[in-house]
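To start, the structure under review is shown below, and the notes come after it.
Of the protein chains in this complex, all but one are displayed in their positions.
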Amino acid sequence: MAVITPVTTDTVASTAPFWRLKGFPVIPVSILLLIAFVAVFADVLAPHDPQIGSLARRFKPPFWLEGGSLVYPLGTDHVGRDVLSRLIFGARVSMVVGITAVLVAGSIGTLLGIMSGYLGGWADQVVMRITDTWLALPALTFAIFLAAIVGPSELNIILILGLVYWTRYARVIRGEVLSLKQREFVRLAVVAGCSSRLIMWRHILPNVINSAIVLATLMLGVVIVTEASLSFLGVGVPPPKPAWGLMMADGKKGLMVGYWWLTVFPGICIMLMVLSANLLGDWLRVKLDPQLRQL
Amino acid sequence: MKQYIARRVGYSLLSLFLLSVTIFLFVRVTGDPVSLLVEPGASPEDIENIRRQLGLDQPLWEQYWHFMASLFAGDLGQSFYYRVPVLDLYFQRLPHSLLLAAVAMALSLLIGIPSGILAAVRVDGFWDSAGKIFALLGLSLPQFWVGLVLILFFSVYLGWLPSSGSGGVLHLLMPAFTLGWYFAAAHMRLTRSSMLEVLGSEYIKLARLKGLPEALVIGKHALKNALIPVITLAGINLVVMINVAVVVETVFAWPGIGRLLYEGITFRDFPVVQGVVIIGGAMIVMVNLLVDILYALIDPRIRLES
Amino acid sequence: MPSPLLSLENLSTHYVSQQGTRVVRAVDEVTLSLNAGETLGIVGESGSGKSTLALTILRLLPAAARITSGRMMFEGENLLEKSDEEMRQVRGKRIAMILQDPMASLNPLFTIGDQVGEPIRVHEGASRASAWKRAIGLLRSVRIASPETRVSQFPHEMSGGMRQRIVGAVGISCEPRLLIADEPTTSLDLTIQAQYLKLLRDLQREHGLALIFITHNLGIVAKMCDQLAVMYAGRVVEHGPVSRIFNRPMHPYTRALLGSIPRMADNRDHLTAIEGQPPDLASMPPGCAFAPRCPEAFDRCRAEAPPEFTIDHETRARCWRAPVDASAKAAS
Partner (left out) sequence: MVSLSTTRRGVLGLSTAAMIGATLRATDAAPEGELRVGVHVSLAPTWFDPAETPGIITPFMLLYAMHDAVIKAMPGDPMAPCLAESCTMSPEGLSYALSLRKGVKFHNGEELTAEDVKFSLERYRGAASKSLRDRVANVDIHDPHRLTIRLKEPWPDFLTFYAGASGAGWIVPKKYVEQVGDEGFKKAPIGAGPYRFVSFTPGVELVCEAFDGYWRKKPAIKRLVFKVIPDESTRLAALQRNEIDIAYSIRGELADELLRTPGLAIKPALGSAPYWLYFPEQWDPQSPWHDRRVRQAASFALDRKTMNEALTLGHSRLTGSIFPENFEFYWALPPPAYDPARARKLLAEAGHARGFDAGDYYCDTSYANIGEVALNNLREVGIRVKLRPLERAAFFKAYSEKKLKNIVQGASGAFGNCATRAEAFVAKGGTYVYGSYPDIDELFAEQAVEMDRAKRAATLQRLQQLVHDKAIYAPIWQLAFISGVGPRVDQSGFGLIKGFVYTAPYEDLTLKGKA
């Protein structure tokens, strides 16, 4: 039978589509929960200190290969650190970096997006000019400069990623606000004499929060992969912190030499996390978009 | 309409001005090119000498004034590292970047559009998931890793493709794929959502009511409409690709703009960084401007709103 | 009596939610028939299942909808037994439909000629050139001035009324036996609306079309239709000749509708004169769906849904009172 799919409108325009999954995305959410679990209990789960190694036992392969042992189940890296322990602690670093960076970007972007969209005029001009400038500056360039200014540390990487990516939020949220402004309840609130601040806080924010959440899940992936690229360019999370992106950048040389476990394991972790976040985001799009709740 | 365009152009120029100040200051506060042109511990005389040669002994505002004045004269200055005009460098690299971006975009659309259509037409089916996940994978893996795995497999192991550099078509394949794959997810998503939107439209309903075969409904009526936003995005992304391919260009030793910029940053080659960022910014601002104006021409509501 | 062109028997279409827990009976046990050349009006409030019924006849339902029971006989064939491919060949060729929003029904990126001629090319295998020629003729027959130039223009170059008529031209392009018009005039202003209705009637006469006219405007029904089916909550609550229903409505809902009849001039979108809300189709009351709003409801109405009573060969109604009233009237 031919299919006519109901007309749907995207809340988040153009950057990503609305997605339909059969029910709850069980696998992606389980993966994310697992990563979160590992991140929280890293201290208990990790068999070794992730930051300490010894050159005497560098490049040990995973246990099932010749020369590997169960002491270091997934092998050791170029400084002789346990790859499994680094992956486990890496979950924490990547989760913290990813989520906080998205929060930073999301808060700045949502706030400015709302102000820009609702207040219009002068405020709008300032915010939009800044976003234009930001967008014209390649993200990595910007990140390298910021890294040079503030120096590398986990916290600074979070700030950098947040500062690089807030504009994406600002643009989307502003667009949403512009259409919300035309809606009855906002007009009613204006007529009822609510202050602009109250309207933005009480009426606009709750209505854009869904889009912000959806965008956040999609941005999580972007942020984590960017973090890896920054490490590749030498301005990411500083070693010996076990971040997945850093592990990949550090281990990339090993790839050519047959030490595949150095990059493949963190690669799988990043891939699973990013894929899951994206699939969850796409599902949330459908769930959180009121226009799609009818069926 | 004229007024609208004039205003948008004005904003764009303002943005570019902000960009020029930002990049001018950024590049200066974050490092000293002289310390990179000599070994640490070089004699103060040599350092002073180089500083004078590069014009870094002048006060900041004077440097900025000089930079802006030359910019309006169409001169972006001389590279500290290469000691040749930045524009020369830029136009030597630009064809490579354009080529890479164009092929990468073609590959990206080749992945993104079919998987997007499949995802929209076969919602929740096997092909939906397969296409979706394939397109998303490009986004989920760091480019440097994808690049190295490709080199390892196609160059070292199979020996089919040259590992790096530029030259023939074969040189282009791996970097273009790596770059294109990263962007494929965005094109897939937009194709999918745009396709779904179009499929829900009245004219698609009518096309079906006419008794057209499904292939004709999708391939003719829906696709052509659904591709409009995708092509718009592709246009913007093409410009973006030219400017952000640092990682791919580094891994594959591709002599493009991204690497020029990256090396400019690492050497604090102020004129190169300023020049590349400003030209890149102008390109992006211009494309956005064009899109805005085109949409305004199509949709009068936008004009009223802003 | 000749066998009707279209007869629907006990036709039901349900929407099933993804989890399978919610079932919406959008079309429920509908029995209708229509003879060649006749016009059947279907009226009802928004959400009463009119449009779903139309799409059910064409088997062009959304993914979540299922035709759960019944038969659809068209020219002696059961449409429900046809394969998707066979069904596709029915659409546009033997049964055509004009959509609610003709303004949006034309693809903005293709020429008028292409879109009007398309069914001819697909169904009759006509060449591009001959389809083009036929399209010009069709435009002329829907009273489009200078069709030779219009044919190579794009939809945005046309006025609303013209696009409306072009959609009509698409509908009749393959000379179908049955044309379904789903509220084709709601988006038009009054003069154009009247012109369009006249056009439809002319076309019907010229081509011997059977017409199903879906509307909520009883004024139009009075002008256009031979038969009338009144739908409420997915069911046909009353069915019969227009003149009989207007003069002697059997169902309280029909009476309420007639009581709130808008004039032609009164282009209201909703029938709001009846108090209360239509029921939630997913959780229907056990009895008659109209009972909560019905001024004449009694206990049985609320406990047990009434079957379709056939009062005479041209009068059927779903109301416990109908047979009683009918006999009362007959007696009087």
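In order of appearance the chains are A, B and C, and numbering begins at 1 in each one.
Note that contacts are C-beta pairs under 8 Å (C-beta built on N, C-alpha and C of every residue); 3 or more make two chains touch, one makes a residue touch a chain.
This one's a predicted model, so the numbers in the text were calculated from it and none came from an experiment.
Chemist: So there's a chain missing from this view; which of the remaining chains does it actually touch?
Modeler: It touches the following shown chains in the full complex: A, B.
Chemist: With respect to the chain omitted from the figure, which of B:151, B:172, B:227 or B:244 is a touching residue?
Modeler: B:151
Chemist: For a quick check of understanding: of B:128, B:202 or B:263, which residue touches the chain that isn't displayed?
Modeler: B:263
Chemist: Touching the hidden chain in the full complex, which residues of subunit A are there? Just list them.
Modeler: 51-56, 58-59, 78-79, 144, 147-149, 151-153, 234-235, 238-240, 252-259
Chemist: Considering the whole complex rather than only what is displayed, give the residues of subunit B touching the chain that is not shown.
Modeler: Interface with the chain not displayed, on the subunit B side: 30-33, 35-46, 49-50, 53, 81-84, 89, 92-93, 144, 148, 151-152, 155-156, 159, 162-166, 250-253, 255, 259-260, 263, 265-268.
Basically, only the chains that are shown with their structure count from here on.
Chemist: If we define chain centres by averaging CA atoms, which chain lands farthest from subunit A? Would you check?
Modeler: Comparing chain centres, C lies farthest from subunit A.
Chemist: Once you find the CA centre of subunit A and the CA centre of subunit B, what distance in Å lies between them?
Modeler: The answer is 21 Å.
Chemist: At which residue positions does subunit C touch at least two other chains?
Modeler: Within subunit C, residues 60, 63, 88 contact more than one other chain.
Chemist: Could you say which residues in subunit A touch two or more other chains, in rising order?
Modeler: As it turns out, subunit A has residues touching two or more other chains at 2, 4-6, 22.
Chemist: Where on subunit A does subunit B make contact in their complex?
Modeler: Answer in residue numbers: 2, 4-10, 14-22, 125, 128-130, 132-133, 135-141, 144-145, 148-149, 178, 221-222, 225, 228-229, 232-233, 245, 248-249, 252, 255-256, 263, 267, 270-271, 274-275, 278-279.
Chemist: In the complex of these two chains, what residues of subunit B are touching subunit A?
Modeler: Going by the criterion above, the answer is residues 11-12, 14-16, 18-19, 22-23, 26-27, 29-31, 116, 123-124, 133, 136-137, 139-145, 148-149, 152, 156, 185-186, 189-194, 196-197, 199-201, 204-205, 208, 214, 229, 233, 243-244, 246-247, 250, 258, 261-262, 265, 273, 277, 280-282, 284-285, 288, 305.
Chemist: Can you list the residues on subunit C that touch subunit B in the complex?
Modeler: It is residues 58, 60, 63, 88-93, 96-97, 99-101, 104-110, 118-119, 122-123, 167, 170 of subunit C that touch subunit B.
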